[in-house]
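Report on the following structure.
One chain of protein is taken out of this complex; the other chains stay put.
Right after this comes chain A.
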């Protein structure tokens, strides 16, 4: 009888351990939802903390630098906003496929990572656009592909859940072009896609121009087709309806533009794929467009 009790004790202890483990964290999630009810006026999930979700495999906008810290054009801008507001910047790498879940569940306050706003307006509240982006095609110099028409019958790679994929999908603006492809392959990250391009199992990659320039800088023998797939814009994506936070960031972007911080950060990344002609924050605030950006618009 005694021994039976011992066994029961052992088993219930094991159960209690696993249960309390689960419950402790269930308690934690509830506690946090309580603070949400008390909703911060500035729209942040946690007061004083600006949690930015980004794909850490997306240089030059968000990546790991030489020292192993997360950085990039977008993350430096986010840091500048935090400096203005006195917030603490929390850089949270996310899996790009799960970005909606991360945002909607409140794990992150915004997606700030070369995030195309066009075509996503219904799903997010967007800041003013700050970069004129284009989706482009990258191929090997010696691929014999020189125009979009040459892609007929070829295998093209694209990042899953990306703006380029949206363009090439059934209802996208370039759906007809995609029809001519031999195959459209989806990848989780561009590094893999580029390696396949080098290995020859892909003929071309559809990709954001800034990222394309970064990737080409790091490899020899690749080119961007002169014909672009589209012209679009990057903006910061907030959870739909979070206008309080969006307004604050917009106001801060204006300040950063006026005090020169925006241009200073942009200059730093000019050689890494963020071409000065791509910047469009000035136009977003209705200021006289510079010569460079007019050029970019005509090109697009």
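Just so it is clear, a contact is a pair of C-beta atoms (placed from the backbone, for glycine too) under 8 Å apart; a residue touches a chain by one contact, two chains touch by 3 or more; residues count from 1.
Heads up, the rule we're going with is that contacts and distances are computed from a predicted model.
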Discussion item. Looking at what's absent rather than what's present, what does UniProt name the missing chain, "Amino acid ABC transporter permease", "Na(+)-translocating NADH-quinone reductase subunit C", "Glycolate oxidase FAD binding subunit" or "DoxX family membrane protein"?
Written reply: "Amino acid ABC transporter permease"
Discussion item. If I consider the whole complex, including the chain that's not displayed, which of A:123, A:147 or A:191 touches that chain?
Written reply: A:191
Worksheet item: In the whole complex, what residues of chain A lie against the chain that is missing from view?
Response: 1-4, 6-8, 11, 14-15, 17-18, 21-22, 25-26, 28-33, 35-36, 45-46, 56-59, 63-68, 92-95, 98, 101, 104-107, 189-191, 194-195, 214-215, 218-219
